[in-house]
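What follows is a single structure, and I will ask about it in a moment.
Every protein chain but one is kept in place in this view of the complex.
Labels run A, B and C following the written order; every chain starts at residue 1.
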């Protein structure tokens, strides 16, 4: 099942396709093939060593794929045995594997504290943030794959473009027609109202929810839980005013908006920020209905 | 106001009707099952018995309504499921057409049958 | 080649604000960032933004607190600009919809923070940075500003004049991480660096893996002096296993620090008799390490931060995400037990030398945010003063680059004002391994092979070619050394030797280790031969920046023979205003770093700030 927009081949980076044929690249590729076997051997030796050493190790099975590298064009799983220390996260283990065994192991990560949203992956059958997942909570071998329902760029890296497009399709910015006059005067917002939108503002754009939703997988135009939640954040914000709320509901009422959600709850289950996504989507459906029934 | 009215996208109206018909069907379907399988046993069903029931206006109209709601609910459900799988463009239009025709056939056929039983609208 | 009026490098709080500002001024602006904007480390900031918004508070008080906090090493024009501009900028954020915490009357909440004489830290729960970053990215989307995300900036395109003060910057060279392409970005009006902090110089840090100080290192090598690098802030409350930060807000709300004896040591051992836990970060960090060193630490490593007495309701209301952080990263439920904490690298006060308009001594090159040093923070940053710095100086740099007249800067940059030469004795030579051979892509030795006649686009092209050569060389050296080992060695040495406590011997050892790392780096290579998403290549390039900055930090630390703010020297336990009321500057000088000093500007618009003893 194709879940991606098919027009991704034309890109400013198409010049890159000429690159593999350049002389330097050719040379490197040849050398690379020569060394591949050698390095494999070395890695195996190292792994064996790690396993032999008396310390506790964790067994990782990591998805590997690279469209350019001989031997990685066919996806495969690599095994890594990583020495364990208390408090070790899946991200720590991946970093260890990369820095010690195979520097070409590729994945996104940055903050290591669950705020940047770059390392959502499919770990033991569920979408999780690697930096926030303790190894000790998982069964071995720990299977790490890129997020399902997204195109794999390389190893554990997926193409996030479609996710970003959906996020940006809901006018994800504050809009209001009556700002206070004074430059130094803030808009008032009740505590209750801030409380109401609070959870929805926590989204870190990790894409876990979207990846877990079967509807988003099937219907590529479906806005998806994260984008709808983003819209919720503004729709429910009293500072925007009633007129804006109308405009927002109109976006959400499209064919591929809130109505597509079949309340599978998997988005809510996987969200690392514990955002009650299904609840927000459902509330918006009711808002939309109410909003329209008013005039019947 | 007219504008507002029309801004309620078909998707939303269909969503709402799916719920309304569902709520209605809970009652009628339960009644239907109960009547035809527990009170009167299915293998004892005969034309005559159906006829007797159908001649009651309430029962007759209930069954017609049942047919209409069930068809809408079922066919709309199928249509939704297909959109959820990413059906778009001309194929979507084609499917829509087929579903509408099929519903029409079922409804016409169902109504004709009911009329045959009741021997015309039981007024 | 891409072409825009203004190019902003980095998309954290500073970069986003700069881009919006340049666009407000009508410029065609683009952001080039190695991370998608919402992944920037600004999102990690927890505590809040300082701004004098309320009755009873004033920008003058904010400026005074900041100057005092800086231990009189901040420049008054920059500090006053920060204090004056931040209220407007914070309200601007509110108008953009930022979800601040609220008071009963619906106004934004403020809370007390260490070193502040008024509760002026505006916040959004314990996720202020996240809210700020996302609010500004939303504005970017609204304005349709172009973002080249996952483009790593390799270098600057700077002209070849003899002295940095005469040079000008015309663009940057970007590496598209997705495809491996290297392309030039020509900036007609200016380049703004907003690349964030250099936390990866240390191994125990609150900073992200992406915080490798690239902008500072690039500017440094292009000839811009870097200022006050020795001043590194260590945050007193980070979780021992990961370095994840527990906000000062916990102490602001009334959290208490205990040692293994259960003593409230901030008071009992007289580290800060008045302010206790709310004393400035450097004071608390040293207090904790002293406790540990004197045997009163827990597991010889950390102390306890207890907030249970605040009550569940208050904790959930104001500090909810601290509960999650502590549980997820340390396995401790702070409603049940005290949290273990220890000091960790947190913030770099130093950076690219700029004036209060964000401009460096190279015309057309700006810097804002943590990578810059207009000198607001001096030798020690107050909590809650970095976020206002991002928006205030980000906005100024953006406006100025796009041509708005925001007034003549009072802070001289480069060797334009008063300065004096410096000297420091080092056990090994600092700088490039072979300074003369080192082909500095944008530096002065280019005069020899290019000639100063290239037009701006030509300069960008030349920089692109050089960067391409360098990348090719790294890829060709497939069996070279892995950068990860080298980086780890530098990080360990820095944490060991250039930490909260610094002594001559350790600093010298660090310089030796860094020298070794430099030599090892000569043989570095990239094993991954793929053009697609080659993070091995990217990190290898970053490691060079880590090495350059580690050295700069250590050189500054060795040179500064006094104890001021975050910089503590075993041999020099006093603040020395007689000799050291001056900024440390380092110029790369084509590979043989030069140390020099310039005086601190204590003369403000408001008043002259007379150095006083900093006690809390």
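Just so it is clear, a residue touches a chain if its C-beta (ideal position, glycine included) is under 8 Å from a C-beta of that chain, and two chains touch if they have at least 3 such contacts.
The criterion applied here is as follows: contacts and distances are computed from a predicted model.
Of the names listed as "Phosphate transport system permease protein", "Succinate dehydrogenase, cytochrome b556 subunit", "ABC-type D-xylose/L-arabinose transporter" or "Pyruvate ferredoxin oxidoreductase, beta subunit", the one that matches the UniProt record for the absent chain is "Succinate dehydrogenase, cytochrome b556 subunit".
Summary of contacts with the chain left out: across B:29, B:62 or B:87, the touching residue is B:29.
Listed for chain A, the residues touching the missing chain in the whole complex are 1-4, 8-9, 11, 13-14, 65, 67, 75, 125-126, 145, 148-149, 151-154, 159, 214, 217, 262-266, 269, 276, 278-279, 282-283, 285-286. Residues touching the missing chain, restricted to chain B, are 19, 22-23, 25-26, 29-30, 33, 37-38, 41-43, 45-48, 50-51, 67, 70-71, 74-75, 77-78, 81, 102, 106, 109-110, 112-113, 116-117 (touch as defined at the top).
Heads up, the rule we're going with is that only the chains that are shown with their structure count from here on.
Under the stated contact rule, the graph of chain-to-chain touches is a line, running from one end chain to the other without closing. One simple way to say how far apart two chains are is to compare their mean CA positions; for chain A and chain C this gives 28 Å.
Remark: chain B and chain C have CA centroids separated by 67 Å (rounded to whole angstrom).
A straight line joining the Cα centres of chain A and chain B is 42 Å long. On the chain A side of its complex with chain B, the touching residues are 3, 215, 218-222, 250, 253-255, 257, 259-260, 262, 285, 288-289, 292, 295-296. Those residues of chain B whose C-beta lies close enough to touch chain A in the complex are 1, 4-5, 7-12, 14-16, 83-86, 88.
If you check the complex, the residues on chain C that touch chain A are 35-36, 38-41, 43-44, 53, 87-88, 91, 94-97, 99-108, 125, 127, 129-131, 134-135, 138-139, 141-142, 176, 178-181, 208-210, 241-245, 324-325, 328-331, 472, 475-476, 478-479, 482, 484-485, 488, 526-536.
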